[in-house]
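A single protein chain has been removed from this complex, and every other one stays in its place.
We call the chains A, B and C, going by the order they appear; numbering starts again at 1 in every chain.
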Amino acid sequence: MPIQQLTLSQISQDVQQCIQNCLDCHSICLNTTAYCLQKGGHHAEPAHIKLLMDCAQSCQNSADFMLRSSDFHARFCGVCAEVCEACAQDCDRHSDDGADTPMKACADMCRRCAASCRQMSMAMA
Amino acid sequence: MPIQQLTLSQISQDVQQCIQNCLDCHSICLNTTAYCLQKGGHHAEPAHIKLLMDCAQSCQNSADFMLRSSDFHARFCGVCAEVCEACAQDCDRHSDDGADTPMKACADMCRRCAASCRQMSMAMA
Amino acid sequence: MPIQQLTLSQISQDVQQCIQNCLDCHSICLNTTAYCLQKGGHHAEPAHIKLLMDCAQSCQNSADFMLRSSDFHARFCGVCAEVCEACAQDCDRHSDDGADTPMKACADMCRRCAASCRQMSMAMA
Partner (left out) sequence: MPIQQLTLSQISQDVQQCIQNCLDCHSICLNTTAYCLQKGGHHAEPAHIKLLMDCAQSCQNSADFMLRSSDFHARFCGVCAEVCEACAQDCDRHSDDGADTPMKACADMCRRCAASCRQMSMAMA
């Protein structure tokens, strides 16, 4: 179910939305890693796969720090926004101008997550 | 958004639902850990907190193996069902007969996740 | 430093050795993932990369359950032994009869970790 329907304690609406985006971005990046390895060719370029793995792990990390209401969540969200943005651009580059639907969907999700992580990091600054 | 609306490659409806349950269960267990530490008293019993941490990590692990379409996902879902079941029972025990809403919600989510992980592990047997 | 020199509470010698093997196996599998993507060709086969990612995550998971002295550590070590064994065999297959030193080192580490996880899982059975 969408995270807004989970009963989470002491998590504001804004933070919930950012957690949801991070979990979604983690999921799609991990799944896209498998898709890209399967496709091969430029999809399987080392730098691209590594960026997808980076983004998947960074988003999980951010989500967990928010779920624990950690004091450090905004610091990690700041770095996470950079990772997501880099991953979005790289997914775009491999998306065949949007014709490659999974790559396009991953790029869009990474960009959405970058935006909410950036906002989270600035809210705390 | 619910995971069904993400564009995931080569993940069946059943597996998507189990991934969603695992991510939800991970989220609520991690959040409940913070809630229980805050509450103190019997909520903060070592065995209870440890079980919540176990369940959070096991569910993340299961979700990731399914997102990668790993051959081992069913094996991990089998163990995960046991962890979730144990955590559900322990959350019930701390829920003041359901009056403690966060504990009740966590117990329910763990039970739902246990059921879908069990099904996943049997589908592959 | 080797984990035996860390001051860990309530962790027997046997468990410490298994934790060390799991952390080593996690490290080498993650590092080998990057190596294999860089090499390309058969090293970057989807099934091989996926198995390395599976093994890295499973070993981390096992190590964490042991470090928390979780009741479920033996169950996870049992599955982890299977993952490590599969990864060892796959790394051997890509090791050019041992001439590819990083692949050979990864295969050996996976086999060592499989053995200690198997032992851990049986000690509790």
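Note that contacts are C-beta pairs under 8 Å (C-beta built on N, C-alpha and C of every residue); 3 or more make two chains touch, one makes a residue touch a chain.
All values reported here derive from a predicted model rather than from experimental measurement.
**Student:** For the full complex, which residue in A:Q16, A:S58, A:S95 or A:S116 touches the chain that was left out?
**Tutor:** Final answer for the missing-chain contact: A:S58.
**Student:** List the residues of subunit B that touch the chain left out of this view.
**Tutor:** 33-34, 37-38, 40, 44-46, 49-50, 53
**Student:** Take the complete complex as the reference. Which residues in subunit C touch the chain that isn't displayed?
**Tutor:** Counting over the whole complex, subunit C touches the hidden chain at residues 1-3, 6-11, 19-20, 23-24, 27-28, 30-35, 60, 63-64, 67-69, 101-102, 105-106, 109.
**Student:** What does the interface between subunit A and the hidden chain look like in terms of residue numbers?
**Tutor:** 50, 53-54, 57-58, 61, 64-65, 68-72, 75-76, 79, 82-83, 86
Everything that follows uses one rule, which is that only the chains that are shown with their structure count from here on.
**Student:** How much rotation, in degrees rounded to the nearest 5, is required to superimpose subunit B onto subunit C on the basis of Cα coordinates?
**Tutor:** The superposition gives an angle of 180 degrees.
**Student:** Roughly how far is subunit A from subunit B, going centre to centre by Cα mean, in whole Å?
**Tutor:** Using C-alpha averages as centres, the distance is 21 Å.
**Student:** Using mean CA coordinates as chain centres, what's the gap between subunit A and subunit C in Å?
**Tutor:** 27
**Student:** Touching at least two other chains at once: which residues of subunit C meet that condition?
**Tutor:** In subunit C, residues 50, 53 touch at least two other chains, as defined above.
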